[in-house]
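With one protein chain held back, the other chains of the complex are shown just where they sit.
After this line comes chain A, so read on.
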Amino acid sequence: MSELLVEARGLGKAYPKVHRSSDRLRALGRLLFSGGDADRISVLRDVDLDVRRGESLGLIGANGAGKSTLLKLITGVLTPSTGSVRVRGQVGALLELGAGFHPEYSGRDNIAMAAALHGLDGAELRRRLPEIIAFADIGHYIDEPVKHYSSGMVVRLGFAVIASLKPDLLVTDEVLAVGDESFQKKCVRWMQDYLDDGGTLILVSHSMYHIQKLCRHACWLRDGEVAMAGDVFDVTQAYLAWHERKSAPQEAKPDVDRHNVEFSVLGMSLDGRSSEQPLLLDFGAPLRVDCRIRSRDDRVPSVAIGVTRADGTPVYGVSTDMDGCTPQRVGTGEYACSLAFDALPLLPGSYTVRVHPLDPEGVRVFDTMERTLTVRGATREFGLVRLAHRWGAPVAGDAAHE
């Protein structure tokens, strides 16, 4: 096991509620004389986090989930309200835009200050200055005051300083998003080299692409608590699925009177499990869907089974009458059928499997039952399903256009 660089235990942060100026005076008195304080808004609770040397951790979460607060606690800008955080080694932090630059001073002066803040002395700075200016690549703006910079230039300058430091632990907070395409590429390439050289990274980003590309582990913060932590693909997929479910249209479920409609679903199961807990499946694994249908008049129903993405996007649907099958009669007015997928080509993510009974003609839908399914896997392919494909040498003549 490599050395533990960041160790957080029961870490929490709460801000005092300050509405009137008299609150400030009271807070001051409490802090100076008793130490305790009341009335706080908690933004981060009970976070345990371990980051080892050479690890790369992506922090994800919705806005206001506490990601930036956690970074500030790690870098020591904030002091924890509860719990503790220990950081070993030199930390290079790029928190928010500006990174503490003074708007009135030139880029060059701000580099000097930032370098001093990171512990470089004058000689060391002179040695690295050309490298920093080259990395920032903002031309003559380097001698202009920072207040005239575009937000992209500020990030370039901030990143250039950090890049030259090669810290033990690099902490960046959603800064890549501001840079343009070529600078983003440069940063990502630099971070990859840095990680290959044994660097340690904590990255906050809303771009799952960057997270998956750069990080091996991820931690998902939801409302100030760790919702999930572990392998980057598992966590990012769960996080995206949560977003999809949140934005899925809330369809009003028709209140079906199961005994009076002609056909209704008695039960369904995925791989033999009938619980409503999502079924975890590895990418490419087989899946069996079983269902039992009640038929009021003992007529043979048709059964449709469909798969949708968690946000409601349909992926695939098929019914017994399309394929010329009939459900089996298992009792009076009770039919059952089973559908098997030998190797499910769904890409990692969260899906819903739905069962609908239809009239024998396959025209009218009577009922719906659904179960969720989570596909896991480490792949960066895009879309919903893996299409059968194969790369090959170009066929002579085919690609040649006049």
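Just so we're on the same page, a residue touches a chain if its C-beta (ideal position, glycine included) is under 8 Å from a C-beta of that chain, and two chains touch if they have at least 3 such contacts; residues count from 1.
By definition in this document, contacts and distances are computed from a predicted model.
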item: Name per UniProt, for the chain absent here [options: "Transport permease protein", "Carrier domain-containing protein", "Formate dehydrogenase subunit alpha" or "Spore germination protein KC"]; value: "Transport permease protein"
item: Among A:117, A:177 or A:322, residue touching the chain not depicted; value: A:117
item: From A:51, A:65, A:91 or A:235, residue that would touch the chain that is not displayed; value: A:91
item: Chain A residues touching the omitted chain (full complex); value: 15-16, 18, 21, 24-25, 27-28, 31-32, 72, 75-79, 87, 90-91, 93, 95-96, 98-100, 102, 105, 112-114, 116-122
